[in-house]
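Dropping the structure in here first, questions after.
What you see is the complex with one protein chain gone and the rest in place.
In this document, chain identifiers A and B correspond to the written order of the chains, with residue numbering beginning at 1 in each.
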Amino acid sequence: MHAALRRGAGRLAGRMLAAAVGTALSLAAVLPAQAQETIKVGILHSLSGTMAISETTLKDVMLMLIEEQNKKGGLLGKKLEAVVVDPASNWPLFAEKARELITKDKVSVVFGCWTSVSRKSVLPVFKELNSILFYPVQYEGEESERNVFYTGAAPNQQAIPAVDYLMKEEKVQRWVLEGTDYVYPRTTNKILEAYLVSKGVKPEDISINYTPFGHSDWQTRVAEIKRFGSAGKKTAVVSTINGDANVPFYKELGNQGVKATDIPVVAFSVGEEELAGVDTKPLLGHLAAWNYFQSIDTPDNKAFIEKWKAFTKNPKRVSNDPMEAHVVGFAMWVKAVEKAGTTDPDKVIDALPGTTAPNLTGGTSEMLPNHHITKPVFIGEIKGDGQFDVVWKTEGLVPGEAWSKYLDGSKDLVADWVKLKCGNYNSKTQKCGG
Amino acid sequence: MLFVGVSAARADAFDDTLQKFLTDSYTDTEAGVTALGAGGDVRAFAVVKALQDGRLLADPAARRVLIDDGGALKDAATGAVVSPAPPPADLKRVRLNNRLRRAVEAALGALTLRAPDPARRLDAAQAVFKSRDAGALPAVEAALSQETDTRVKSALAMARAAILITSPDAPEAARIEAVGMLRERGDQSALALLSALPPGTPATVQGAADSAAAAIRNRLQIWETAQNAWYGVSLGSVLLLAAIGLAITFGVMGVINMAHGEMVMLGAYTTFVVQEAIRQKAFTFAIPGTGIGFSLPLPAALTLDWSLPIAVPLAFVVTGMVGILIEKSVIRFLYGRPLETLLATWGISLILQQAVRTAFGPTNKEVSNPSWMSGAFELGQLSITYNRLWIVCFSLATFAMLLAMLRWTRLGLEMRAVTQNRGMAACVGIRTARIDALTFGLGSGIAGIAGVALSQIDNVSPNLGQSYIIDSFMVVVFGGVGNLWGTLVGAFTLGIANKFLEPFAGAVLGKIAILVLIILFIQRRPRGLFALKGRAVEA
Partner (left out) sequence: MIPRALDRGTIVFLALLGAVAIAVPLLNLALPDSSPLHVPTYLVSLFGKYVCFALLALSIDLIWGYCGILSLGHGAFFALGGYAMGMYLMRQIGGRGVYGNPLLPDFMVFLNWKELPLAWWGFSSFPYAMLMVLAVPGLLALVFGWFAFRSRVTGVYFSIITQAMTFALLLAFFRNDFGFGGNNGLTDFKDILGFNVQADGTRAALFATSCLALMLGYVVCRILVASKFGMVLIAIRDAEARARFLGYRVESYKLAVFTISACMAGVAGALYVPQVGIINPGEFSPANSIEAVIWVAVGGRGTLAGAVIGAVLVNYAKTTFTSGALAPYWLFLLGGLFVGVTLWLPRGIVGTIAHWRAGRRITATEDAPDPSGAAVATKPQAAE
């Protein structure tokens, strides 16, 4: 390159940088000058990238709920305003967008995240800036933070009842714990393994296996499951396979003729949305454990599904468990804000425990001092039309446990944000850790 | 007199059994099904069959059970059509769960052992083998003595063996004979039976069973190798399909097409559109919000079985056109700058992904297997699924057609000429720009038909393409750029290696090992398995 040219490039670059800095600074100057006439609600769900498949729906639900609340006259005499951002399935971007929502947009609350890693990524931000996050997805537990409210299921609200059901109803003696290799399946399987052993299952009757995200070639695994199931004892598969890998897994199960009457599969991450991509006729009778099913016949649920279909202008849209979690979480937040008379985070955080809201399946969920909620647990069997037929449910509601009693590290920990003001109080050492 | 009395008593028993279906309790329903299966009443079959199909309705108010027979409601006890039909709100479908489904299958098996149709008798015998319900033994033995069809006969004998081996009151010799039969059968279900004899089994029987189980295990081990090889071939064919289009655009033209995966995705969405049109019996196209659109009725005879034969050419045309469009609008200006092409096509892939997400929504779309691609068949102890088998055939056929096209058609000749020496080709009058566009269109079109095949085993979502792009590049580079045979060998080598590694190392480590091996292999042979020799190399 010519020297002149190179010099020119350098100088020019200098000027451009100056210009860029100038814009950035002026941008910074404009930001705080916005008046707050509405109550802003942040929506932090990926609209592009790999997680868009699950999260886009939750954004739509939130928009619907906010619209509905505004029709009812808003909150504290103000209108609610949704602020939608796209963290693009990129975990550092989740943290950046959370910061932007709280600092720049001054939202009062954020509803968002799906994967555990996205929640872990935004946690420090919510703690630092003292805001509120409602997290709607079933997760591995082992967490209770002052600024986060967990409206999805903890392992004791999904995994353990499901295993109980299989032991009792289907007399299962041999278990395959099949999961995607990330923290939710790892923790859930650890808990289940400890639980099964405590119920007298022999270690050689438990097979645990992990596959990578988006695993699409299930031939070997399904054959292995068939082989494991041929030891003469009733065998079941407990699947914590993550969303995307489920469709090829079920297609392979169906084609290799693994019928629910021989080896039932109970899944914790397969709901109506996931089944929308599969022909479910060969899967008749395989199970899922959730706290909500679209097929549950209650007036609230019927009304909700009708509204949802009208809102999305799509008569085929399905509803699922995390959507219900947002419905319950949003109702609780609205109540807590009304009770506190302000959207000030500290006051709302204090007002939330004890708040109740009707869930769509006919019960009333309550926010507990450990920031988890009470939920009913349902076991559903897959029907030919992609919906679930509820075959079992808990008597009453199950309170969510932040810390599992089946894990060595966490059995002594207690979360209580009302009395103890602590998310990980160690009942042995009588100290609040961390 | 006596005869009438018995008949009446039996009718009562049947009616009592039916009452069990009214309580909406799984335990009662199960008791009812088992009783029906054991009772052998002629009306039982219709009831159990209706239960299996979800057509059995309980009318608790009138204390009767009805069968929904294509809209007409018949009383299960009398078989008479009920009129006036009770209001639907009063009727409750009798529900099933897995435990009940097993009971239903067992009952149906016992009830149809002597059905006139041999296929149904075979099913029945197999159902009894599975349920090994000791109560069915007399029925099995009776059926066995009268059976003429050899296949059904051996299935019945097997069912009898399964019952005898687990029943403690059977004579020891019969049980040992049963062990021998199961050893002969030699599959996983035989192994399952042999390795779980009830406690209290005599030592001789147990000993025979143990040695039979060991023999079966050994034999299955050998079959397992064959099974792994088949899985490898099947994975290899998927890799081949995904990579073969890339072998043309990248291997032959030198264009690093990062949007290749998106072409595969477009092919899969084409399949979805075709299937959706068939389901709706009309092809509907509408731009939301504008009111612009049209609807084209399709003949009713068109079933989902036809969806793939329609989708394959359609996907080829659609993705081929998109490919030509991309070539004409972007890639044409970037020849000679392969790395810039990489960036531009990466941009195109982002746009295509988001476009599909906007048009079809972000969620998975349902693409079902046609009936001729569902299920599996047994070849010895190999279980071969039809969809995988078809995909293997399909990928090989695609490969052969592509080779033939390049070898024997004028377009193929011109393509080879342009790749080998562009200047000379232009001099002899070949319109190189046109050939470039067509070659790219061909590569994209093949990616599109790969998408049709992949829609049968994978998610149809906007992310579909992303999951195949790296694997495709690996296959092409491993096999050797510019050589279609290299792609073929590369795909099957990687597929088989992967499947043999997976049982030992697990899916993740297996994949990592393959990637590391490819990296090391490229060091040894920087231009792949089948390197091009001669001038083209250093260009």
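Before moving on, here are some points about what is shown:
What we mean here is this: a residue touches a chain if its C-beta (ideal position, glycine included) is under 8 Å from a C-beta of that chain, and two chains touch if they have at least 3 such contacts.
Bear in mind that the values here come from a model prediction, so they are computed numbers and not experimental data.
Touching the missing chain, out of B:Gln188, B:Gln354 or B:Gln381, is residue B:Gln354.
Shown as candidates are A:Glu55, A:Glu143, A:Glu273 or A:Asp416; the residue that touches the absent chain is A:Glu143. Only one of A:Lys40, A:Lys97 or A:His372 touches the chain withheld from this view, namely A:Lys97.
Contact with the undisplayed chain is limited, among A:Val41, A:Leu58 or A:Leu123, to A:Leu123. Here one chain is not drawn; of B:Ala159, B:Val367, B:Val481 or B:Ala497, the residue touching it is B:Val481.
Residues touching the missing chain, restricted to subunit A, are 1-2, 4-18, 20-21, 24-25, 27-29, 31-33, 47-48, 84-88, 90-93, 95-97, 99-100, 103-104, 115-117, 120-121, 123-125, 128, 142-143, 181-183, 186-187, 190, 210, 212-213, 407-410, 413, 423-424, 426, 429, 431, 433-434 (touch as defined at the top). Residues of subunit B in touch with the missing chain: 250, 253-254, 256, 258, 330, 332-344, 346-351, 353-355, 358, 418-419, 422-423, 426, 432-433, 436, 466, 470, 473-474, 477, 481-482, 508-509, 511-512, 515-516, 518-520, 522-524, 526-527, 532, 536-539.
Assume only the chains that are shown with their structure count from here on.
A separation of 30 Å divides the Cα centre of subunit A from that of subunit B. In the complex of the two chains, the subunit B residues touching subunit A come out as 26, 95-99, 101-102, 105, 130, 188-189, 191-196, 220, 227-228, 231, 234-235, 238, 353-354, 357, 361-369, 374-376, 383, 385-388, 456-463, 466-467, 499, 502-503, 506-508, 511. The touching residues of subunit A, when paired with subunit B in their complex, are 47-48, 50, 52-53, 56-57, 169-170, 181, 209-212, 214-217, 219-221, 223-224, 226-227, 229-233, 244, 247-248, 251-252, 254-257, 260-262, 264, 273-274, 276-279, 282, 285, 287, 381, 386, 389, 391.
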